[in-house]
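Left out: one protein chain. Kept in place: all the others.
Chain nomenclature is as follows: A, B, C, D and E, assigned in order of appearance, with residue numbering initiated at 1 for each chain independently.
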Amino acid sequence: MNIYLKIFVREIKVSMKRWSDILTGVIMFVLVALIFPLTVGSDQMFLIKIIGPVMLLSALLASLISMQNIFKPDFLNGSLEQLTLSHHSLNGLVLMKILSYWATSSLPLVAVSVFIASTYYVTGTSLIAVVITVLLASTTLVNITALAAALTLSVRYPGALMTLILFPLSLPILIFGSKAIEYSIVGIDSSGPFYFLTGMMLLSFSLGPIATAFAIRISLD
Amino acid sequence: MNIYLKIFVREIKVSMKRWSDILTGVIMFVLVALIFPLTVGSDQMFLIKIIGPVMLLSALLASLISMQNIFKPDFLNGSLEQLTLSHHSLNGLVLMKILSYWATSSLPLVAVSVFIASTYYVTGTSLIAVVITVLLASTTLVNITALAAALTLSVRYPGALMTLILFPLSLPILIFGSKAIEYSIVGIDSSGPFYFLTGMMLLSFSLGPIATAFAIRISLD
Amino acid sequence: MNRNLLQVESLELYREDHLIFSDISFQIESGDHLVIRGQNGSGKTSLIRTICGLTQADKGKVLWNEASIDESLFNYYEQLSYLGHKNGLIPELTLDENLNYGLDQTDKDGKDQVINGFRLTDLKHSLIQNLSNGESRKTALSRVVSSKKPLWVLDEPYANLDSDSISYLNNCIGDHINTGGIVITSTNRDDSIATKTTELLIGS
Amino acid sequence: MNRNLLQVESLELYREDHLIFSDISFQIESGDHLVIRGQNGSGKTSLIRTICGLTQADKGKVLWNEASIDESLFNYYEQLSYLGHKNGLIPELTLDENLNYGLDQTDKDGKDQVINGFRLTDLKHSLIQNLSNGESRKTALSRVVSSKKPLWVLDEPYANLDSDSISYLNNCIGDHINTGGIVITSTNRDDSIATKTTELLIGS
Amino acid sequence: MNFKRIYKYGSPPNYFRLCLKYENWFTVPGFLLIIIGCYGGLFLAPPDYQMGDAFRIIYFHVPSAYLSMSAYAYMALAALVGIVWRSNVAFSVAKSIAPFGASFTFLALVTGMLWGKPMWGTAWVWDARLTSEFILLLLYLGYMLLHASIREQKKADRAASVLAIVGVINLPIIHYSVVWWNTLHQASTISKLSSPSIAGEMLWPLLVMIFGYGFFFWGVICRAGATELLKREKRSNWVKEYVEEHQS
Partner (left out) sequence: MLPRHRRFLGICLVLLTVGLASFFILKSFQDNLLYYLTPSEVIAGKAPEDREFRIGGLVVTGSFFRQTGSLTSQFVLTDGSASIEVSYKGILPDLFREGQGIIARGKFNSANLFIASEVLAKHDENYMPPEIHAMETSLE
């Protein structure tokens, strides 16, 4: 079996044992989405207005919470050292790890977003727009969060970097994601935000793992 | 020096070194609070409508994120064992730990909430109501989160369980907190929710640490 | 020090249907050093944790001065100092802070003497996370040695220590039992331990 | 196996203005077993991590078959199997899964033989988190021994092992260097190690 | 209180024997009562002056709702006993109640929603009664998940029990929610003991159903608890003897 595939399978297996983290993301998503109708009331106009930010926010939180642990346990038990010392491309291995996290934490979110969106009275093509937005955004966020996690691994590179990385990098995603949803619900041409999201997604997948792998090497020194 | 005071000071010191966690909580708070005006626009009516849930949601997430690690590192490096094996009241020691977390993670939130509330056009007595609500709610949430963290200590990836346990226990706080803010902004008599929040705060402080200490003992078995 | 007595009566422990040990009984009193000897996986750690009340045994009990420890946990813990495989030190604090902010009474002179004995004095203000493996182990041992508690329970204290540190630790243990303390240690080697000891062999 | 050569040239490392070691040079080749001996805190772990390229030295370099490892990291890592103080095992997976999903080529028979040698066969399907200290250490050692890589770098492999396991490990090391492998281990005791060794004393 | 007796009847073999012996004393009457109650409720009881036949959902909604709450109380009580006396019996009872409690909570929610849609005009609002009942479901789920995710049996029992006990605070909230708050959900009909505000011929099938559910529940718990106990005590002599007896 190809080594990258093997690592991917291993990580999926581990994630399955860590199913609790996956579930957290989903619960987080549901919690954030529920709290508004619960406290403000389920006025349709209102709900449609806030669904954009609610979806994006949930996606961010879910990925933050379920990805916090992407490297830390491996760092503590020493298997990150082993990963670094292998003769395979660390970038590739990191990419596999990220992909497996994406598969086990983002994909469920996308599925759940369908239900949430329907309780927010979103239907038809707008629903599809919501799903695609969540997919694109959460994929990007997975990469950004992985980078932030790697940078904050070592104690000598603490939270400041997390702020510098996560906050400014995810804000555009949140804003354009919300816009994408809003436009498609309201019926304005939403291709602009979608192009942006797709671009960011590709960018994050190409540069994210490299930066993350580098950050891991630094934190092991 | 009194042993409880000593532990309190120690924990504050440690939190200061782990300031990245504190910062994350604050950033989370700001992020959640800013995303709505940034994406939906700063229509005053709308903002005033959602400030309640936004504040409470932020407080919950911030305490979830910054408290996830209240016991875990100590569990892994063995200092929780030492805490349990001391001849001082474990309840008291746990209370001190919770208090120190409260001081370093909730108090900053309260400070930040003032600024957030002003960007939401809340002023005067309503502003005070917001601050008090955030204070009461986050204090209660600190205790609930600590219990959830302790119960899930021996679970390696406790995120989901923690959220699942946290959700039902914190839902009343979220609902009544939002109501308290809503009522005082709209101008209805808000003493009811405030009484409730105060009561829950006291209850959580008196019973929370006991249950938490017990849960810690269990997870060390 | 008062005379103390630790009795262990027919302890038995299962983990997920797997018998770790059964029918373990012994009795030690002030001046004794008990060495629990056994191969890897023979159940030394599990036994030690049970003796400290961290793990609930499935059968049998542990008595401290003739009272079951479950019933007088506070009294027991007032007399017990434990060191497991994990050091129980906070990595973000310095060596000194870790000892000072510990849970036991601190006696500055005694502590400094122990730190000196383990040759850690230069590292007093280093963060634990920067110490070497053996150095952090010795810090944790210093905590026990300077705790002034009569009962020391040490799980594999010798692993990772260099020979000077081992002999200093042996001195400390010797002093302790000579002044009426009780020491329990575990080991998986056949190496000889300096002080007069009782042995408990576990595992096949 | 080809003949291999590891050269270390005047390495020097500082940590926060504190000199850990300086001017360390040696050269070992196929068939050598280098034991790095030193007291606690003498810099064994730091040296080993530098040799493995995990830590950047402040001066000097490490050459593998006459090429600086910084320049041919992949070639180097293709030949290197390392075990630090931490075991590098995933606690949620079983012993077997950890070995199978490791990063090295797996050879089922060889692996089973090593597991058997360390007497871990019964624990093959236990989760790592349930193993005892020594058992997980032995699992990590099995990973190295069955890796088929020429260069083994082991940081204090003997600590926490019982005597049977130590002698099995010594057998493995002996076999390895007899078939042209290179082994580097560290220790802080004066205990004698079975195979013919070169020694490097570090620290004062 | 005479603890000796508790110890005697609370000892695993005794409890196990009692369970097997009395299981049918619960299941059979429970079954009969449910059949009678169904017949009475669906055919004999007159339609309501306002709701017409739709009101008959009451015969399923109310018993499940009551049972969802009382089952939680029993579970928490068993959890408490388990923690205080380290009783394996109590822990196995607590553990076996959880899934049934959760199912009845789910049933109460579903029947309530089915009923609410035509009657109130909505299947769901976030009023105090409905929300707190929803929280009850989450508490059951939390208990089960926590138990499932800790591998060590003893540890899992005790940790999950803490959660169960903490969650008890939700029970009075559910019950008094209709008094404390102005809820959309109606106030008490039959649980105000002085004078139930329901006509006699409508009431009796309801009572029969409530008792039927209760009996049936206990029958099921007898069986589930005993099985659980057998699993836990499989190392003890009495189980070995029992198994030998039943194999030959």
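Just so we're on the same page, a contact is a pair of C-beta atoms (placed from the backbone, for glycine too) under 8 Å apart; a residue touches a chain by one contact, two chains touch by 3 or more.
Being a predicted model, the structure only gives us computed values, none of them experimental.
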Contact partner of the left-out chain, one of E:Cys38, E:Met51 or E:Leu207: E:Met51
Residue touching the undisplayed chain, where the options are E:Ala79, E:Ala128 or E:Ile174: E:Ala128
Interface with the undisplayed chain - residues on subunit B: 45, 87, 89, 91-92, 176, 179, 186-189, 191-196, 198-203, 205-207, 210
Interface residues of subunit E (partner: the chain not displayed): 46-51, 54-55, 58, 118-122, 125, 127-128, 180-184, 186-189, 197-199, 201-202
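The working rule: only the chains that are shown with their structure count from here on.
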Where subunit B and subunit D overlap in contact partners, by chain label: A, C
Farthest chain (mean CA position) relative to subunit A: C
Interface ranked first by C-beta contact pairs: A-B
Reference subunit E; chain at largest CA-centroid distance: D
Homomeric contact subunit A-subunit B: same or different residue positions, threshold half: same
Multi-chain contact sites of subunit C, meaning residues that touch two or more partners: 15-16, 56, 85, 92
In subunit A, residues with contacts to at least two other chains: 17-18, 20, 38, 73, 76
Interfacial residue positions of subunit B with respect to subunit C in the complex: 3, 6-7, 9-10, 13-14, 17-18, 74, 76-79, 81-88, 93, 220-221
Subunit A residues within the subunit B interface of the complex: 17-28, 31-32, 35-36, 38-40, 46, 49-50, 52-53, 56-57, 60-61, 64-66, 68-69, 73, 76, 152, 158-160, 162-163, 166-167, 170-171, 174-175, 178-179, 182
Residues on subunit C engaged by subunit D in the complex (per definition of touch): 15-16, 38-41, 45, 85, 123, 130-135, 137-138, 156, 159-165, 188-190
